[in-house]
Every structure is written in C-alpha cells, then in structure tokens.
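Accompanying notes for the structure given below.
The complex appears here minus one protein chain, its other protein chains still in place.
Chains here go by letter, A, B and C, matching the order in which they are written, and residues are numbered from 1 within each.
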C-alpha cells in the first residue's frame, strides 16, 4: 500500500516537474528548440543568440543585483524583527506578525496596478529600487516568520547568558543568536533570493526598458515577438536556473540541513 | 533607535502594501475607477458590470473549485508524506525532501512552456484538473516541509504510545497525530489555498475559454481589452480578496496561533 | 500461567547503521509477575532494550520472546504490552477519561465495558474527580497517574516503564515509587522498569539488572547486588553516596601480591572527631549535612573518601578527623579489570598509620 502511493507520487512529480525541466534543457540545445530529434543535432546556437540578439547579459546582471539586494535587505530587517519577536517580550507581537503575513498573502495581481502608480509617482520605473523595495516588502513577512521559528527554537538561556556575560541586546544578537542560527538564516536567505529571482508580475509591470528587465520578465517577453523564439526561451530558462543550481550545489549541505532541520526524523 | 526602525518599517509596509490595497478598494466604488473624487460619487456600477458583461461568476466558482481541490489533494498527500518523514525512519528522507523542495523552486516561467505541452497532450486545457494537478505538484514540497516541521515538534512518545495502545500506524496518524497537529494542518491548508487562488502564470497559459479562467487570469486579461477597464479591475480584485478575507476572519484565531506557534515569545 | 518466562531475551544485539553496538549480547529472562528494574547510566542501552521489548525496534541479532513466542517481527500492537513513558505521552486533545479509555476504544470494546473499566481504574489511581479535565490542566503528578491508568486499564500481563518518575520532583517521586510497588503487588503483572536512578531500582525491584555499555554487568536481587557487587562499576553505581573505591594504602592496609582496589561503603566508614583504637586520621575536604546524618568527604593518601558522621557533626574543611571501619565490610576488586576478586578482605590486617 505504502509503496504504491510512493510510486504514484513519484510519477506525478516526475510528469509535472522533472519531465518539463528535462525537456526544456534538451530543447535549449536543439536548433529552433524542437523537443525531439537526433543527438547529432545538438547546438549552442540558441545560447549564442540569446546574448547576441538580445541584452540577456545585462538582464542576468540586473536579476542578480535585484535578487541579491532584496535578500540582503530582507534578511537584515527580518532577522532583527524575528529576533525581537522571538526573544524579547514585544506586546502584540503575534497580532503584528499575523497581520503582516495576511497582507503579503493578497493576490499580487490585485495590488500590482495601484503599486504601479506608486512606483511611477516615485520615478522608480526601470530602476533597481523599483523592484527591490516591493520585493522586500512582500518577502519580509514570510522571512520574519521562518526566522522567528528558527530563533524561537534557540533556548532563551542562550540569550540570557550572553546578557549576563555583559552583552547589550544587539551584541547578544550579533555575537550569539545570529551565528548559532546560521543554517536557518542561510535557508531563509536562499528562499528570499529564489522568490526575487523568479518573480514575474511586478518585474513585467514596473520595467519597460529591455535592459532593466529581470530574467523571468525577459523570457515572458520573448514570446511576444514576431518570430518563433522557442529555442531561445529554452536556452534563457536553462541559463536562469543556473545560478540557483550553482548555489544549491555550493551550499548543498547547509540548505539540506537548514530546510530539513526539525522536519525529518534522525 | 528601535522605535525609529519600527516607524520606518511600518511606513514602507503601508506605502507598498496597505496603501495600494486601500486605493484599489476605493477605486472599485468610483465610476471608471478614478482613484480620487467626491464621496458622493460612490457607485456599485463596476461590480455590476463585472458580472453583467463578463462571466465573472463562473470565474469565481472555477477559482474556488480549483483552489479547494488543490488544497484537499495537497494536504492529504502532504500530511501522510510529512508524517512518514517526521515520525517513521525513512531512508534518505532528508535528501528526498530537499530534492523536491529544490524542484519546486525552479522558475515557473521556465517550466510553463514544456508543462503546457504535457497539459495539451493530456487534453487538459481549460479543465479543472489541468490546473489542480500542476498546482498540487508545486505546492506539495513546501506543504510537506511545513507539516513535517509541525509533526516533528510532536513528541515521538505520542506516536509510540498510540502504537502500544493498539493502533496501526495509520490509526495512530488519524486518531492522534492529525488532531494534535490541527493548527499546523489548517495553517498549511490556508497557505496552499492562497497559493492556488493567487497563481497567475499557469492559469493564464493553460486556459483559453473565458469561463475556464481563474480570478487572477481573468483580471490580467481585462487589461488586454479595447476599452479602459480600470474600475472593473478594481472591483474584480476587491472581490477576489473577499474569500481570503472571509476565511481569515472565520479562522482568525487558528491562523494566528498556527502561523505564530513557535515563532513568537509568550 | 505458562511455564515460559514472560519475557526472554536471547543474545540480543542492537546496532544502528554505522555506529557501534548499543546492546551487546543481552541474555535475560523475566518471570511472570516479576518486577525487574533495568538500571544504568545514560547511554548504557537501557532505553533501547525497552524499545526492543515494546517492538519499536527490532534486534540486529538474537531474539525477543514474549511468553515463549519469538516476537521479533511483531508490531507493538500485536505484542499487547502496556507502557508508561517518561514524557507521560498523554493525548492532549482528549480528556482524562478518553485518555484512559483510548486503548479500549482501539480494541473496540463495548461502550458500557469501557466506561466500567475506565471508572474502576480511575478510582484506583485517585483520578475519579478529574475525568473531564484535559492533560494540560493537570499537575505533573496527576499526569503521571493518568499515564499509569492508561497503561493498566487493559490489565496487561506485561507493563513497561521508561523512567516514569524522572520528570517529577523529589517528593512526588518517592511517593509514586511506593504506589508503583503497591500496584505491582496488587496486579501481579510483570513490570519492567527502566531508570537511571539507583534509589528507584533499590527500593522497587524484585531483581535489578545493571547495564554497562550495552552489556549486563550484574543481575540479581537488590540487596545481593548491593552487598556483593561483582565489579567496581556496579559497586559505585548502587548506593548514594556511592562506594569509596581506593588504593589499599588509603585505608591503612597492606597491599597483597595482586593489585587491588578496595571498596568501602560510606555508611560503613564512621567519621569521628576523636581517635579510637584502630581509627585512621584524615583531612576534611567538604562536609555535607543531610539532616539525619552528615556525609564527610575526607582526603587520605591522596584519595578521597566519603564517610558517615552523626547529624550535627561540626567540622570545617582542613580539620583532622578519624575514620573507622570493620574489615568484613570491605570489598576487593582487581585494579586492572575492576572485577571482584575475592571475599571481603579479612586476610588483610589493618596496619598502623
């Protein structure tokens, strides 16, 4: 019984996530992005075209800058806020956290138009901050929540011991809480980075210059062009997953232990 | 110092999430959706038009069906899987969970085109399952992760006691683990529902019939029409947040305690 | 009653993937109706042993038999044991009545019988007035009673206890200990009781099994183990304060040809201010009054010895006191292996200091 479920689950997962991914990678190496064909047909043509006929280099750079800044900003704010929520006796902390989580759960499609007016009024269209600030705002609640969960698991005595040993609250946070919660912080950082890297709707709305787009927005707009860009879409998509794959490989152990800490037996 | 940060944070949050939301609601009650004007101008015209000139009733229904089915399916599978990961000695559980989390983190824009081919091949365009199955697949890893975290916090002895008291593993799961983890399960269910309710990209790609669209897809396509639909977009957006707001009000205590369990001091 | 022992372990080994063995060849028979405590320091494998009997894990080698039948592959459900957990493991979403009724409900007993048996068990454990409370509304001692009631409501022939008292405070621990002993007498079930607390083991058991690093160091009735420990490990583990284990010189004894460690229990080592015939002088290290008597830790020949003095013994660190003991209360162990090497040291005559 249990085995049957396992196989069923694995099949669905392969059909709907692994298989499409694989198809995509294969297509990116074929002329015109045809999903099937002989092995000898493999080519780098699509990759070359992505950079030669489009500003994909600057798009990648922009994506990287936006995602990194969002991550740094969100983690800095979220870590301090989560620490306060988890370890200091803040009045109404629960309600505050629940409210901000609630806000971040409203449909992005509903807020994108009024937010566009704000961004335009600030003159932030096509700027880095025009994406970083809304991303940070929307990533913050979940980041605070996850980090607070990690911080909460740290024994109170650890913070108290640091205080008795002469630390100010800030010193206790920087010298004890933060290093000890290291895996949790990196996990959260990676989640925020991925959110910013993958976000499509805001990126599409708040940018118009081709160089100011992020990767998902750029890929989405390939399809709006006159000729069939399937091969280039595949190449760009594959390229866009590279940084995530690389990060995953580099931080593999940390991510696994961070993500599965407390979730898996033994 | 701490106060200054708090005010700064609150301001950013208001400017980039609360304010746009409020603007939207106000605009939905004005002729043509003009964001400012006299109080006497308030009208239900936009709401009426959304239902009279468009199939918005069936869109709402479709959204509700898709989101509910996704939630039921994802929670059923995720709860069993999370239970197995958290309480049974499954070999390679960590790696499996990390792998599936990794899969769900790839850019949706990258998988949407090959996934479209799968959906088309199965003849699932414009169908409920055409959205429910991919949604479930993508929601599953995070749902498993969150649930496993909740289940893991339950003492092992609870499961062992149920086993000694004569339960099969399944009975122990249904009669002890699930009821005890109640708040965690409802929290996860709400997160999955919101994900499915808000999802735009797959909904836009895998549906073409106006009646088969979900709310975000329908709203996104308002803008593609010939005349300026700003007032109707505002009305539809406001309507689309209603179920979430209602659910939030009804389950308020559960959500707050579920979301903030373990994250907030006291 | 069958003639087979209630529980029988045949050469049970247990190791976890990669790590060393947690249990190394345990042979043990527990008779119907016995109360056996399994005792040892943390990490000695005693909880693993209980897990193997309960069926949460299976032995790597060897067999577990219940009433003569090999049960290695049976689930906890099929073994029909009861168990009391250190954390109590009450079901927080059920009230006291439903917690106690849970095993009966799972066994699908008729409602009337469930009610009758739960009420009888609740009454026996003094829980009648609390039946509608949730576990969160109970004190530690009450939770402990509910856990006991839930285990005993099924009238199990075997009941396992995994350090059931270690979350209670000292007062309640002593009180519950007596109640468990009494319950065992009344019910006649087989109790297997795991603890790290030697005083629980001493006071409760028909038989004590001392585990050391995954093997049985000694098994037998409490007083037998107390009076004739087979190794320095057992000698120092049982009794509080534990037995003094020192070089023979520290007790003013002549060494024999073999290298020995001499043991003397603190209660057999009288500490007095004034010298008496045959007493040995020593320097006070620390004085610990416990009310009814005073434990005095002394230094002599660079060994530390704990001895007993009367209740209001007045001495300060550094004072000179005098130790007296009877030669037939001494124990002798091989210095290298720690194993008991012979009868008490009567042959060694106390020498002048």
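Heads up, the rule we're going with is that a residue touches a chain if its C-beta (ideal position, glycine included) is under 8 Å from a C-beta of that chain, and two chains touch if they have at least 3 such contacts.
These figures come from a predicted structure and were not determined experimentally.
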Contact set of the excluded chain (shown chains only): A, C
Among C:49, C:159 or C:238, the residue in touch with the chain that has been omitted: C:238
Taking the full complex into account, find the residue in C:33, C:62 or C:289 that is in contact with the omitted chain. C:289
Of the residues listed, C:10, C:197, C:319 or C:334, which one is in contact with the missing chain? C:197
Residues of chain C in contact with the chain not shown: 41-42, 140, 169-171, 174, 177-178, 181-182, 185, 196-199, 202-204, 222-223, 226, 236-242, 265, 267, 285-286, 288-293, 295, 297, 311-312, 317
Can you list, in ascending order, the chain A residues touching the missing chain? 155, 157-158, 160-168, 171, 175-176, 179-180, 182
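Basically, only the chains that are shown with their structure count from here on.
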Smallest count of steps, each to a touching chain, taking chain A to chain B: 1
A count of C-beta pairs in contact puts on top the pair A-B
How far is the middle of chain A from the middle of chain B, if each middle is the mean of its Cα atoms, in Å? 17
Counting in whole Å, what is the centre-to-centre distance of chain A and chain C, each centre being its mean C-alpha position? 54
Using the touch rule from the top of the page, what residues of chain C touch 2 or more other chains? none
